[in-house]
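Everything below concerns the one structure shown next.
Just one protein chain is left out here, and the rest sit where they should.
Chain IDs A and B follow the sequence of writing; residue 1 opens each chain.
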Amino acid sequence: MKRVYVNEEWCLGCHLCEYNCAFANSGLKDMADALKGKKIFPRIHVEGDEKISYGVSCRHCEDPMCIKSCIAGAISKENGVVTINRNKCVGCLTCVLVCPYGALAPSEEGTMQKCELCVKNSCGEPACVTGCPNKAIVYEERG
Amino acid sequence: MSDYVIIGNGTAATGCIEGIRSVDPNGKITLISKEKHKVYSRPLISYLLEGKTDVERMKYRSDDFYDKNGVSFLPGISAAKIDADKKEISLDNEEKIAFDKVCVSTGSSPFVPPFEGLDTVEKKFSFMTLDDALSLKDALNPESRVLIVGAGLIGLKCAEGIKDLVKEITVCDLADRILSSILDAECAGIMQKHLEENGIKFLLSDSAAKFESNKAIMKSGMEVEFDVLVLAIGVRANISLVKDIGGEVNRGIVVNTKMETSVKDIYAAGDCSEGYDASIGGNRVLAILPNAYMQGFAAGVNMAGGDKEFSNAIPMNSIGFFGLHVMTAGSYDGECFEEKREGVLKRFFVKDNCLIGYMLIGETDRAGIYTSMIREKVPLDTVDFELLKKVATTFAFSGENRRKKFGGVV
Partner (left out) sequence: MSIRYIYPEFEVVRNENRCIACRVCERQCANEVHSYNEEKNVMISDETKCVNCQRCVSLCPTRALKIVKSDCTLRENANWQNDTIKEIYKQAGSGGVLLSSMGNPKPLPVYWDKILINASQVTNPPIDPLREPMETRVFLGKKNGEIERDEDGNLKCSLPPQLELSMPVMFSAMSYGSISYNAHASLARAATELGILYNTGEGGLHEDFYVYGPNTIVQVASGRFGVHEDYLKAGAAVEIKMGQGAKPGIGGHLPGAKIVGDVSKTRMIPEGSDAISPAPHHDIYSIEDLRQLVFSLKEATEYKKPVIVKVAAVHNIAAIASGIARSGADIIAIDGFRGGTGAAPTRIRDNVGIPIELALASVDQRLRDEGIRNNVSLVVGGSIRSASDVIKAIALGADACYVATAALLALGCHLCRTCQSGKCNWGIATQRPDLVKRLNPDIGSERLVNLMTAWRHEIKELMGGMGINSIEALKGNRLMLRGVGLNEKELEILGISHAGE
């Protein structure tokens, strides 16, 4: 299964992945319309310092801790993609308690969200990959 | 005859079904459920009252879960006795079921001390099951004054859940602080202040000595009037099925890291069991949903002939009230490092060059990074601990470590 991988060698820490992610999941057609004046809640976030940086997003683990820990049974795997049923989530943050990569965070509405490889939004292919200006993020099969 | 029988219908039981099916897709599974409902998320009952979920959305698995997994679901029935030699379970309806392997995942029951005058109270409730929550809801109205006995996780979640449905809530506890099982005095104080700002009244180091219909007379002498009483003092693991046949029990049913009890072919998982707690290096009841699932899954795999050990369980909690969140994990028996800011208190406990526990209040982003450090016993001299104390980030790990974490399939 293809996953999103970030290469520290080329990541510039420009944060465009975060903005592209927020836009892709906004459901709106124009980026300025979607994001102007708002705090963004991206599903990929950049970590690091001025010299080294990289984006972190859900690893779609083979045996995900979040699925085992969600008290509402809201997280499941569909075709290999770990996905959250926002309807069932009550915002207890148990998934945040257990994810070793820090990949989950609350959305603007309070329910949890994380990278779902843009399978459910209009993008089709992960927006962070297409939007990276330095080919630091790739979408490929490994392992 | 059933290859596998599961007694109980909660998270551990679900884990057990999925564990069995991961190894044996065909063996017959029978599930005996005291409650009539298909498996639902018990921790969500307070959210139900709060309006954040409903009975439909609370279901832990879909309606066709039992059918899809070939489970014969017997609702509204209890197991009365297990005959370990004949390998037979007697049910409360006089029927018997033969088994090859059984998993006891009976959970726990609310503990109600014999308060004087408790029988005079008309509207009294426990806060454990979906039915408890629904009947509590029916008893409440906007004029209700509610007294909750017990300022632990269950009592406070109940308070949060009903806050907007009632006029007044008072919570009392014998302990000198709220959430005494997981927080120290300072952290508990921060949370208590937040709850008080949200309209919850507290009477600590005090508890009811006696009830008189609509009044509780506290040990301190104070009198509290109420319309509805909720008892959330604590729970006791349901261990009788194994205790009665001489299996090893303590506070819970004692199991090894494979979830085997001391009786052959009998396994236990979930809140009723007492398994290995890596944070203390011994057995302890760890009544948390993630642990229940993982125990159930391990039990299931082993029952079906696989080989799975669950040896890195630690206590961990994520709980929030009115927007303020607390996360705790592991043990606090070590050197304490603290980070304090406006509205944020973080405590990290270190022993033998490892993070062994933490308490976070006010800032809980990405706490799972800390939790995994405890479970995997990451040596602190291989990470930038100073950075980690300030923010939970994978950048505190070495480049090589990060490439392993993020460069392949995990």
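Methods note: contacts are C-beta pairs under 8 Å (C-beta built on N, C-alpha and C of every residue); 3 or more make two chains touch, one makes a residue touch a chain.
Computed from a prediction, not measured in an experiment: that's the story for all the values here.
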item	value
Among shown chains, those touching the left-out chain	A
Residues of chain A (touch criterion as defined above) contacting the omitted chain	9-10, 12-16, 19-20, 23, 31-32, 35-37, 50-51, 131, 133-136
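In the analysis below, only the chains that are shown with their structure count from here on.
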item	value
Residues of chain A defined as touching chain B within the complex	3, 5-6, 8, 47-49, 52, 54, 56, 59, 61-62, 65, 68-69, 71-73, 87-88, 90-102, 104-105, 142-143
Chain B - residues contacting chain A, complex	15, 41, 43-44, 47, 52-53, 57-61, 289-290, 293-294, 297, 316-320, 325, 327, 329, 364-369, 371-372, 392-395, 399, 402-403, 405-410
